[in-house]
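With one protein chain removed, the remaining protein chains of the complex are shown where they sit.
The letters A, B and C name the chains in turn, as written, and every chain counts its residues from 1.
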Amino acid sequence: MDVDEKYFNNISKRERAIFEGAITMGALFHQFIGTPVSIKSVESLEKSIEDTMKLQPCISRVEIKIDREILEKIENEYDYISLTGEMLDVKVVSEYSDKRAVIRLKFITELNYPLMYVEEVD
Amino acid sequence: MDVDEKYFNNISKRERAIFEGAITMGALFHQFIGTPVSIKSVESLEKSIEDTMKLQPCISRVEIKIDREILEKIENEYDYISLTGEMLDVKVVSEYSDKRAVIRLKFITELNYPLMYVEEVD
Amino acid sequence: MDVDEKYFNNISKRERAIFEGAITMGALFHQFIGTPVSIKSVESLEKSIEDTMKLQPCISRVEIKIDREILEKIENEYDYISLTGEMLDVKVVSEYSDKRAVIRLKFITELNYPLMYVEEVD
Partner (left out) sequence: MDVDEKYFNNISKRERAIFEGAITMGALFHQFIGTPVSIKSVESLEKSIEDTMKLQPCISRVEIKIDREILEKIENEYDYISLTGEMLDVKVVSEYSDKRAVIRLKFITELNYPLMYVEEVD
């Protein structure tokens, strides 16, 4: 079966790149929010988020930065917190044929909301 | 701040509808996969998935069907299983301005994969 | 196979009740943290969390209250937030044979931490 021909012939290549990147950003957020995190574990968590989310269709690159400042200021006796949207800055790069989209997740203070948007697309 | 003007002026209205629907489908899958489910609890789980995922930007409707046949055949002494992609059939309807996209998640036996695709868009 | 005889003969009935309640509390937290929630969807979310987590072994009752005050004060243009530990007050009742444990999850302001503890056990 030609999956692209059967299921994706109603959208353009550029739309396909946006579509796949958006799925992966939504997936990333909802898979990992809530994970325990501290300054000690943050690097291996970032690495595994990048490695796992890159497996999804059309995803060529994932870059994630979890806010170290928040981790360094943790004030409870357990020295870790649950991962939240406020702590995340993520880029997901998706490519389909000759089209490429960069989807960004960033906490926008003015909006008080972790916004997902298309940072670049061609 | 005009969010659309600032963050979304590089994509079309149609692309925006696809983008938001795709985020929500990825989110839905990764938030709820793993949830315990049985024939007794399936209806309230479906309802809450619909109610919660409809909160996301641009989402006007979510329809989810969890496969009853699989639930009726559960063969373990605990009478429930963890929700998997094989059990899901989902439609997410997103609307932006006068554009509307229906994103579908369906397990495709031939692919052995829970495929997400754009079922309708105008 | 007698599961209890084979896998649980090294702990007391009281310990078994504590064990099963604790699993379910950890499960509940990490399954549902991150779910979108608003004042409109909160009731169906609470109901489905109760219905699904009650499926787990030995669990006779789950009571969850998501903080309405926090939901009423949401200040972003999307009118929902992601569920966090600060918003939760949960009781999980587990019973094994004649033993019963009530596991509680409560955000303790002094600790700045969503503490899980055994509220009652006999």
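Going forward, a contact is a pair of C-beta atoms (placed from the backbone, for glycine too) under 8 Å apart; a residue touches a chain by one contact, two chains touch by 3 or more.
Everything numeric here is computed off the predicted structure, so don't read it as measured data.
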Omitted-chain contact residue, chosen from B:18, B:33 or B:62: B:33
Hidden partner interface residues of chain C, rising order: 1, 3, 7-8, 10-11, 14-15, 18-20, 22-31, 110-111, 115-118, 120-121
Absent-chain interface as seen on chain B, which is shown: 29-30, 33-35, 75-78, 82, 84-85, 111-113
Residues of chain A (touch criterion as defined above) contacting the omitted chain: 3, 27, 31, 34-38, 40-41, 44-45, 47-49, 51-57, 77-80
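Following the convention adopted for this analysis, only the chains that are shown with their structure count from here on.
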Euclidean distance of C-alpha centroids - chain A vs chain B, Å: 18
Chain B-chain C separation of Cα centroids, rounded to whole Å: 25
Between chain C and chain A, distance of the C-alpha-averaged centres to the nearest whole Å: 28
Contacts with 2+ other chains: residues of chain A: 29-30, 111
